[in-house]
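Take a look at this one; I'll ask things after.
Complex shown without one protein chain; remaining protein chains in place.
We call the chains A and B, going by the order they appear; numbering starts again at 1 in every chain.
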Amino acid sequence: MAVTELTPGFSDPVHDSANAFRAILDAMARPGRIVDLPALPDPPKGFDAAAAVLALSLLDDDTPVWIDPGLRNAALDAFLRFHAGCPIIDRTDLCRFAFVGADAFAALVEDLPIGEPDYPDRSATAIVLCDGLTGGLRRALRGPGIQDVAHLAPKGMTEEGWESLTRNQVLFPLGIDTIFVSQGQIAALPRSIRISAEEN
Amino acid sequence: MTPESETDQQYNFAYLDEQTKRMIRRALLKAVAIPGYQVPFAGREMPMPYGWGTGGIQVTAAILRRDDTLKVIDQGADDTTNAVSIRKFFKRVAGIATTEKTREATIIQTRHRIPETPLEDGQIIVFQVPIPEPLRFLEPRETETRKMHALEEYGLMHVKLYEDIARHGHIATTYAYPVKVAGRYIMDPSPTPKFDNPKMNRTPALQLFGAGREKRIYAIPPYTEVVSLDFEDHPFEVQKWDRPCALCGATESFLDEVIMDDQGTRMFVCSDTDHCEKRRGEGHVGPAQEAAE
Partner (left out) sequence: MYVAVKGGERAIDNAHGLMAEDRRGDPEVAELTIPQIREQMKLAVDRVMTEGSVFDRDLAALAIKQARGDLIEAAFLIRAYRTTLTRFGASLPVDTGKMKIDRRISAAFKDIPGGQVLGPTFDYTHRLLDFKLAAEGGEAPMALPVDADGETAPHVLDLLAAEGLVETPGMANDDAAPADITREAPEYPMDREARLQSLARGDEGYLLALAYSTQRGYGRTHPFAGEIRLGRVSVEFMPEELGFPVEIGEIELTECNMINQFKGSKAMPPQFTRGYGVAFGHGERKAMAMALVDRSLRSEELGEEITAPAQDQEFVLSHCDNVQATGFLEHLKLPHYVDFQSELELVRRMRGEAAE
């Protein structure tokens, strides 16, 4: 493919990824909180800016990545391979990170590695690309990182998607961790969080 | 703020290379997602010895941003030699701002204490941990302790604490007192005195733990329930002193005992030097100051 199709990575990789990571850590530590990621001027075509920043901050040759076929294209592959150097794999059960559209998420959850009883950390982190982090199906969240109750309503998340995450929570301490992304923002939902539909 | 010229340009920002930072960062995210669980990480050799806080230093290096303000304490004090040395290291390799004031810090790296000033949302406290496994002294084998955590088989720990009560009338653990995090994992709070355990419960700050030699990282997210293990008939309680801080008169802080002379005259002063100075700045006076005036 032509070199011109390769979109740029971080302009200052050391500090950009440090700033991005702290935002990601903040999101993971405070589930449901919507956090801004530092902006990437020109993400790969059709890919979310926040998802691109997550990839540049967290991925490298130690992290096999699975990408939803609905998101995958040559420009994205080139971007990930060149800037992150991560292997892009076809098997969901071997990936450490999975990028998936909100519509395809429900079908994916149960195929991702959930860790082992002795090593629950050997599990995947799903990065779910949404149409917005508010305005979708709303759920109440309770658990570590949340003072009382938090709410999250990523646009594009289906009933089935939420149900699969509820089943994921029951597996705790096993399970996947989820980061919702949209337009430069993220909100995280670690496996430790109890999800309920009721509003209070 | 250290001028850019004093920063050591031979090493990457915050010393660690980017790949190592990413590895630690990924471990940190899993640690936060599974509160109290010890995530193995490929700890690196650092330019200070194992036992000097290499785990905490690696965690701090991996989370540090250029605009952070770092506070480093050892035994609660900013001016103990190891705290000075670690602070100097980060000034040199990251050129970040440092402070002795708990409120001004965005990151606090600590050995053996949690500051008396309550931590706030947005702050991160990084603990240096020597032995991360709370069950280690009951069962030396990692293969066994891992199984015990997986099966939530914590009876042995309760038996140990209860044996203390039977023998001494007290739980004889005064530091590194085990806690249960978010109702699941039993965790070693690092060798902080049990006096500090209640500060871990539902704090708005993020608590991160790094054990370099043992290659483990663990975490407690903000507002997470952290319960010190106890029994109905022997509830958990913290140390109390029968006198106030000699310098600032504080009655609620952890006091160090300082031997003053050959006759064994003793003085009790706050272990948290920032807390003590702040109180004195506000006009609080302890018995030693009163006597001097």
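To be clear about the criterion, a contact is a pair of C-beta atoms (placed from the backbone, for glycine too) under 8 Å apart; a residue touches a chain by one contact, two chains touch by 3 or more.
Since we're looking at a predicted model, the values are computed, not measured.
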Considering the complete assembly, the absent chain touches shown chains B
Given B:Glu45, B:Glu232, B:Asp262 or B:Glu282, the correct residue touching the omitted chain is B:Glu45
Checked against the full complex, the residue among B:Arg26, B:Arg113 or B:Arg279 that touches the missing chain is B:Arg113
Listed in rising order, the chain B residues that touch the chain left out are 11, 17, 20, 23, 40-47, 49-52, 54, 74-77, 79-85, 88, 111-113, 130, 140-143, 168-170, 172, 174-176, 191-195, 213, 215-216, 239, 241, 247, 254-258, 260, 267, 269, 271, 288, 292
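Everything that follows uses one rule, which is that only the chains that are shown with their structure count from here on.
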So, in the complex, the side of chain B touching chain A is made of residues 12-14, 18-19, 21-23, 25-35, 37, 39-40, 62-66, 146-147, 149-151, 181-182, 184-185, 202, 204, 206, 219-225
Per the touch rule, the chain A residues reaching chain B in their complex are 13-15, 17-19, 21-22, 24-26, 28-30, 57-60, 62-63, 96, 117-121, 123, 125, 143-147, 172-173, 177, 190-192
